[in-house]
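One protein chain is absent from this view; the other protein chains keep their places.
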Amino acid sequence: MSAVAATAAESAVPAVRFRIRRARPGAFLAAALLVLLLAAALFPGLFTDTSPTATDPVNALQAPSGENWFGTDQLGRDTYTRVVFGARTSLLIGLGATAFAVVSGMVLGLAAALGGRVADNLLMRAADVLLALPELLLALLIVTVLGTGTTNVMIAVALAAAPGYARLVRAEALVVRGAGYVEAAAVLGLPRRTVVVRHVLPNTVGPLLVMGTIGFGTALINASGLSFLGLGAQPPSPEWGAMLSEGRNFLDTAWWIGVFPGAAVTVAVIAVNVAGHRARVRFHGGTPR
Amino acid sequence: MTSPMPGAPKKVRPASGRTGVAQVLLRVLLTRLASVAFVLFGAATLAFAGLKLLPGDPVATLLGPQTTASPAVREQIRDEYGFDDPVYAQYIGYLDDLVHLRFGESYQLQRPVADLIADQFAPTAQLAFSAALLSVVVAVVVAVLTAGRRGVGRSAANTVELFAVSTPSFWLGIVLLTVFSFRMRVLPVAGADGFESLVLPTVTLAVPITAVLTQVLRESMESALDEPFALTARARGLSRLGVQVRHVLRHAAIPLATLSGWLTGTLLGGTVLVETVFARPGVGALTLDAVTSRDMPVVMGVVLLAALCFAVISQLVDALYLVIDPRLRKG
Amino acid sequence: AADEGGGTAEEGPTGSPVRGGAAAVAVHQEPSCFDIHVSPQDITGSIQRNVFDSLVSEDAQGNFHPWLATSWEVSTDLKTFTFKLRTDVKFTDGTAFDAAAVKANFDHIVAKTTKSQYAAGLLGGAAYAGTEVVDPATVRIAFSKPFAPFLQAASTAYLGFYSPKTLAADADKLCTGGPHLVGTGPFKFTAYTKGQDLVLENNPAYDWAPQTAKHQGPAYLGKLTYRFLKEDAVRVGALTSGQVDAAVSVPPVNIKTVEGAGIRILRRDFAGASYGLYFNTTRAPFDDERVRKAIQRGIDIGTNVEAVYFGQYKRAWSPIGPATPSYAASLDNSWPYDPALAGKLLDEAGWSGRDGDGYRTKDGKRLTVTWPASPSSNREQRDVLSQAIQADLKKVGVEVQRPALDVGTYTTNAYKGIYDVLDVSWARFEPDVLRLYFHSSNLPSVSGQNAAWLTNPEIDKWTDDAAATLDKATRDKLYAQTQAWVVEHAVAVPVYSATALLGVAKHIQGVEYDPNAWPLFYDAWTTRS
């Protein structure tokens, strides 16, 4: 025991420990669903042994049954299999676009916040311009220039989202840059580079990652919007947005074609949103506001 | 925790040698205008760059695959639109046109872009405005009723919101159409005449926006409810609802105003989908047609319009901030 | 069932015609340009048919009848066409229709500033030599080469006539659409709301219907509204819920539902080039006829077309549809699905190896063919059909890649021949499309439609000769040879020939089809007041 014991006042402040393991049922469900979706994306073979592109026109438009859990589509392909295999493309678009947007947003945002007035002005004015355009319109334009296809949709959605992240990172980095602990580190005589890497970056990235989980949902929805407009990922490899938009014409003849991929999109977005929300709560719980 | 003296906000001493109010106003106005102009210029440049980056022969694009247009006609088109001029010359000509408010003519529709957009703006504005109104009203009501409470109502609202933000709007639109127009036949399927035809598109456009607004509003209301002034108000004998309405709502309006940029974008972007689903005339439908048929003058016009809307609304919101929050007023 | 070649769209109207009333028609497309002299769009022609009349009218058998022209003479060299015009015809603005009006219109079509994308071609393109006003009721059109298809062209809406006043005053606003588009037709163009609808009103003075029509005098309907409902589900919903009285292009999948809702489906086969796959015969692997043939026989076209179109569209056997004049019915069932034969042919062609994914290889190279897609111009569920084709070809060991391209790249690549397969169709009531598709003067390199890059002197001769005669028997023979040759040498794989599927509510009677399978509302009436 040290010479001066913790005094009454100090011990009166309860030690706030991280509350991690007490997951709520909703969060648990969301996490479980996410794991399931990721598994489907990585190892679709685990969930089904049919091929998502194998046609069987004779068995077209079968309603859900023990044989075909989610029914079959117009070409007799198993909707369940296609939903499972669609997870890869859809999640790839969602995750890929979000990751791309987050990383480029982070680099640009940090550059703006720490790179001096000129860089800041230049980057932020550019961001202003991009932010002035609706995300979907921007994505539309980019797809027009790049052409459709999975990768291009991903890039379009990412580029449309990136300026928002750059803004966020910049704002966050400006706060962190002036934070007491950054000054404290400077007073310790740490080189600027070290300060940025050790203190500015990690504390900026936290909220960004949380935003990213929410951005994932937006990306998925934007991508499906592009599919609906005929500018999405390309068949025959299944993708939820494309399936959903295909299914819209079967709403009263074969609802299962659109409803199941639609449900997949909704479930994925909800799962990620709930996880993101939990992350945000945790994050705010872990740092001073 | 007590909050002793040094945590207090700094008193800003009055400016020495106070400049005239008119002068300050003028300066503010000029900087604002400059920033609007810059955003417009940037958007115009972006659109132009997009046009130039388009792969393929612009004339082929313009004519589409199914045509018997003769080489002479192709030459004529090439000439008329100046596709053969050097890029910088085209760019300068384009900027010059813009400065003189000449927005060119649609390749596909062979109509002046300004006319086209002016024509199509009204129904879109109507839709966007009614959706914005609906979402703000619903969001405020739901947020006031659920902020700072826990229980069934709150969790139900939360769940509905989650679903609302997670469902693609075109899907929602088709489902709504099927139910209310095709099955129940209470609302018309499409078009832009009269109030009835506005209901479903408005709801479709508003649903995801409402969900986001409600969440933001509720969160900021809750943080305002945590503020000592809310407790003070209750200590004066105000009821819970009274505090929400008289004090907290105004505070919550600030983050709401911050979202206006996002709101503008989402509304305009959303109209592309909603107008397509509901076969409504409007800028959104025009945009989609223009983008898919690569009618670049129209695309540029729409880009400029979107940027203008955004810039004007952000300026309005900046002014609104001053109305809501006296702390931001200068002097 | 679809009635082949029949002039009537339905078994026969019930009750007697009623005057007045209004009808709303949902269409799946919105004209981007309403100028019939400029636009190549079917939808423009289809709608404007109500507003503009032509010199002659063609019946479902390909015979021509008087309309605005009472009679005509064709010079034996097929270079000059002289028309005698009706003298009682008035534009809806009161101007009289005469030879000068014909000349003004044809001159307008070929004027450089018009930038005609289609009508100028119908008018012979570079072969057009001018229109001469012989007297107010006689007009002579001259060509620098024999131009047999001119009569057919003259029967289309694209060679319809604007009031000379319109051409003088509003020539620059024709694309926009609106009441200033004045014609001689049974309806007047009264209003247009972009993105929403278009309103036509009855022309009470109309008294010059073609002989092919069911009645004379003004149209029965007082008002005809076209509503632009591009979303299939929306168009069908509007029809079944009674918000429109008719809808074109009812998706095959919805036919059952629609009929279940008590709505009649009027069917009519589209004429012209059926939808098909065209091989780039200048590039490997499709420079090898055996490979082409293998593809032709390796796709289960019948089953796929049946599944995708629910039996509504016909599987095609010839590059032109059965409704087209000079269709070679002998080709029917002549090349059925035969995967075994396909395999054999591929083996013979040297594609006998197999790789890990089950695709055929030759010298270690996988048999991969590129079939570019242009998603923004996708229609009739061709994307779905193509997935079925991809799946079938995978079974015989051929990998089909479908890179999605934007229109610009797509067209540019098409013109440069950067593809193995291209899918096209061209609806037109005229076997001359065979020349458009297979004549060596129409290579994509000169913006032509010869997607197979075929340069065969025989084909050139047959199609040229057929275009240079008006003798039906000769034409039938030449065109039948062409069709047979194309199928025999597997230059193309005809896939389906589409059927117009028009949904019409019970209270609408008398709707007719024109030879292009466009619905005609001149003879239609409504029993609902």
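Should a chain be cited, it is by its letter among A, B and C, assigned in written order, with residues numbered from 1 in that chain.
Keep in mind that, in the parts below, contacts are C-beta pairs under 8 Å (C-beta built on N, C-alpha and C of every residue); 3 or more make two chains touch, one makes a residue touch a chain.
Following the convention adopted for this analysis, contacts and distances are computed from a predicted model.
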Record lookup, UniProt, unshown chain, options "ABC transporter ATP-binding protein", "Phosphoribosylformylglycinamidine synthase subunit PurL", "3-oxoadipate CoA-transferase" or "Pyruvate dehydrogenase E1 component alpha subunit" -> protein name "ABC transporter ATP-binding protein"
Here the chain that is not shown touches A, B
Full-complex touch with the removed chain, picking from B:Val160, B:Leu238, B:Leu259 or B:Leu320, is B:Leu238
Where A:Leu37, A:Ala132, A:Val145 or A:Ala185 are the choices, the one touching the absent chain is A:Ala185
Residue list for chain A contacting the dropped chain reads 1-4, 6-17, 19, 22, 179-181, 183-192, 198-199, 202-203, 286-288
Even though one chain is not shown, chain B touches it at residues 1-13, 15-19, 24, 27, 227-229, 231-239, 242, 246-247, 250-251, 324-327, 330-331
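Please note the rule applied: only the chains that are shown with their structure count from here on.
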Contact graph of the chains (line, ring, star, complete, other): complete
Per the C-alpha centroid definition, the whole-Å distance linking chain A and chain B comes out as 22
Per the C-alpha centroid definition, the whole-Å distance linking chain B and chain C comes out as 41
Averaging C-alpha coordinates per chain, one finds the centres of chain A and chain C separated by a number of Å equal to 46
Where chain B touches two or more other chains simultaneously, the residues are 54-55, 174, 178, 182, 276, 292, 294
Shared-interface residues of chain A (touching two or more other chains) are 144, 147, 230-231, 248, 251-252
As the complex stands, chain C meets chain B at residues 32-33, 35, 38, 40, 112-113, 115-118, 120-121, 125-126, 173, 175-176, 193-197, 227-231, 233-234, 237-238, 240-243, 374, 376-377, 406-412, 414-415, 424, 426, 436, 446-447
Within the complex, chain C is touched by chain B residues 54-58, 60-61, 63-74, 76-77, 80, 108-111, 116, 119-120, 123, 174, 177-178, 181-183, 185, 188-193, 275-282, 285-286, 289, 292-294
Interface with chain A, chain C side, in the complex: residues 231-233, 251, 253-254, 256-257, 300, 303-304, 306-308, 373, 375-376, 378, 381, 383-384, 386-388, 390-392, 394, 402-406, 409
